[in-house]
Structure formats: C-alpha cells, structure tokens
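What you see is the complex with one protein chain gone and the rest in place.
Let's turn to chain A:
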Amino acid sequence: MRRRDLLKLGGLAALGATASACGGSGSGSDGKNVQLQFMYWGSTFEKAAVERMLKQYEQKHAGVKVKPLYTPDEYDVKLNTLVASNRLPDAGYVPLAMSYRLGQQGKLVNLFPYLKKYPQLAGYLPDAYLWSGQDNLHGVATANEIELLWFSKSAVAAAGVTPPADAASAWTWDQLVENAYKLTIDQNGKHPDESGFDPKQIKQFGISSSITYGAAWYGFLRSNGVDFADESGKKCLLDTPEAIQVFQNLQDLVYKHRVAPGPGQLAATGDDAPGTNILLKTKRVAMVVDGHWSLLDMNESKVDYGIGVLPKYKEPFTASQVAGASAVFAGTKHEQEAVELFAFHNDPRYVDLFAKGLWMPQEKKYYEDQASIDSWTKNDLHPAEFRTAVVDYARDHGVPTFGNRVKNMSTISSDVLAPALQEIETGKRPAAEILKEVTPKITSMLQGWQHTQEL
C-alpha cells in the first residue's frame, strides 16, 4: 500500500469516528474496528459467565471486540499498578473503596451526563450509585447483592430445623443458637450440649458467620439498632452496648456454644476458606451466612441447598450493595463504546448472570414489577423460596453496607478494624474490651460518609 492510500484510509477512519461519535444511540460502531478491554474478578464460574456476557455484547455491537482481563487475585494491586503506569482498561470492576479515590482523581468517566441517554441507568436502586462529588457519578455497584443464610437441605432436615425464608418470621438470635446446637455434631454424633461432646473433633458445624467480613455482620448491627458510625460519619459506634452484643454473640458461637468454626478450623487459608458451596455440599457446616452471589456456584456444583433470611435482633436487616463497583476508565479511546459496554454488562435484558444466580439487578423495577421479577427469578436455578427470602428481603430490609459509604475505609480497615476483628475471632479477650480500645482509634481516622445525592 502506498503512503497516499494509507493517509486516505486514516482520514476515512477519523471521519467515521467523528460521525459515529455524533451518531447518538445504537452501537455507534458500525464498520469500525473497536477493541475494548474489560477487567474483572470472580470465581471460575463467574469467569465463564462474564465471558458469555462479553460475547453477547460483541454479537449485538458489530465491529466491537472486547478482551476480557480476568484477574481473580490481588485485583486492587494489579489495578493500582495499571493506574500508576497509565495503562488502564476501558471498563470493568473496581474495588469499591478504590473507586472513590479513582473517581476523585478523575480516572473514571463521570457517568452523570450519560444517565439521560441510557434510561435504564437512571432507574437503579438509589444506593447503587457511587458519587465522588456533586454530580460526579464515577460508577455503580456492579450488581445488587445481599447477605443470606444458606443451608444444606439434608442437614437441616436431619435435625428437624427449618430456617425461615421470609423476614417476618426471621429467627431471633437465641433461636439461631438453639438450632445451631441441633446442627452441630462431633465425630461420635454428639451435640455441644451433650456430655462427652468433643469440640476438637467436630464433624459438622451448625453455622459459620464471618467476624472479619463487614457485610456479614452489618445486618446484625443495624438490626440491633446501631450503625458503624453516627450521622456525621465521624464518630464510630462500635463501642455501644448494641454493637458489643452483636460481636460478643458472634464470638460466643465459636468459643462458648462451640457451634461455629474458629479461625483455621474450616480449612487451609484463613479468609480463603472453601466456598460456601463446598462447605454445604460436604456438610462441614450446616448453615452459612454469605452473599447472594453464592447462588451461581451452588447451582454449578449441584449443592442441595436452601436459602433463609438472617436472624434478627429487632427489625430484620441484611447488608446490601456489597458487590464491588463497575466503572468506565477515563482515557479510554472509545468512551462511547465503553459506556455502552458498561450499560450492557449488568442489564438483565441481555445478560444471563441474573438468571444464572450470580447477580441481583440494580434496576428498581426488577423488585417491584411482577413480570420483571419473573424475568430473572422464574427458572430452575432460583429455588421456590427465592421470592420471599431474597427479592422481598432485599427490597424491604436491605441496608447498604457501611464499607462502601465510609470515607478512608480501606486504611481504617487494614490498619485498625481488621486486626481488632481478628482478635475477637481468636477469642482470647471479650469483644467489649477490644471494641472499646479500637473505637476511639477508628473515630480519629473517620472523615465522614461518602457523598450521595438524589437523581
């Protein structure tokens, strides 16, 4: 090809780009060769599901190719490295706490102007939007997710226990403990309240509920009438009697009642314990507090599971919006297409991740309108109790988890909160002592709640 031809082609391509940028809706990419990168994390099942989503996007948007950047571990480290070297992908997941920083630094595209163009983006649950300043919408929580009480059907049936599937009949904490006793069995078939019970040889734990993972206990905290911080977001409330009660109860599950596994008891690596699907399938644990996203892995690994709502103190509550963020990275050469991919990647009309059980929709109508609810829940992969235990529960009792809304949370968490929670987990000292020590330290680091605004 001669140089003149090359220049001509270049000129045509530039014209095409301008035309498509002004072209408004639709793929805006016809006849073009657009290459996007989508970065994400997740289990191997999630990897396959996201790849399917990207294929669908490609089918619906001729001329656009998306390269999946699957990054299962150390996501924040790798993303930070990409930021430092200015080699960001076009769109993808962002760890929530990091998303606020990147948003403020202008590393994420402000989606606020796009809300008019993509109506479904404007119909999200209010808590899904992530603002890093007035009118600066840097992303949305990737999907809605809530914490649930998963259980092995055969284990609870054998013990004659039925975890409730609607918030109105949620167990009290005492009922949870009582039933966890029935579900905890040592190698000789004895329960913790029987003589001769061997706590060192437990075959099946009654329950597992993380002390170190904020979303797992945030619902209990709110249910007991207290929050992580006060209204100003500058005073930590973990030393209040209500909060102490929640953490003491969690600690007691392990060391007093011996119905829950302690650190290292489940398996290999502390936080990387086997997934809830494996724990229930092997009946290592009968009931597990974990996120809705487990549904995909449950179905894929053919677990005989059931879903219940969390136990309550006063009002029943569960932590919601516990997924990471999704965003479009600033500096993308194809902002239009990247925003389209963003709008597409969690749209239940096109993406089977909702019907497959990984995600819950962010759009309000999927919790309110019967046909819309049916569109993602009426299938074999969603059990009968899903409507009351998940859809209604999320809509009426979901409270957005504190971790996503407190400023400076990642430093607070790694430097102060996580070590304190680990100490509660090891059971050497009562929760009150630890929380009273750590609360003033957290208060000194708090900088308020993140910005929110009405649409």
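As a working rule, a contact is a pair of C-beta atoms (placed from the backbone, for glycine too) under 8 Å apart; a residue touches a chain by one contact, two chains touch by 3 or more; residues count from 1.
The rule is short, and it goes like this: contacts and distances are computed from a predicted model.
As stated in its UniProt record, the chain not included in the shown complex is "Carbohydrate ABC transporter permease", which appears among "Type-4 uracil-DNA glycosylase", "Copper resistance protein B", "Carbohydrate ABC transporter permease" or "1,2-phenylacetyl-CoA epoxidase subunit PaaD". Annotation: of A:P113, A:G264 or A:P440, A:G264 touches the absent chain (contact as defined above).
Of A:D76, A:D230 or A:D304, it is A:D76 that touches the chain left out of the display.
Across A:Q56, A:Q120, A:S154 or A:Q422, the residue that sits in touch with the chain not pictured is A:Q422. Contact with the omitted chain, checked across A:Q120, A:S301, A:S410 or A:T443, is made by A:S410.
Across the interface with the omitted chain, chain A contributes residues 74, 76-77, 80-81, 83-84, 98, 101-102, 105, 107, 200, 261-271, 410-411, 414-415, 418-420, 422-423, 425-426, 428.
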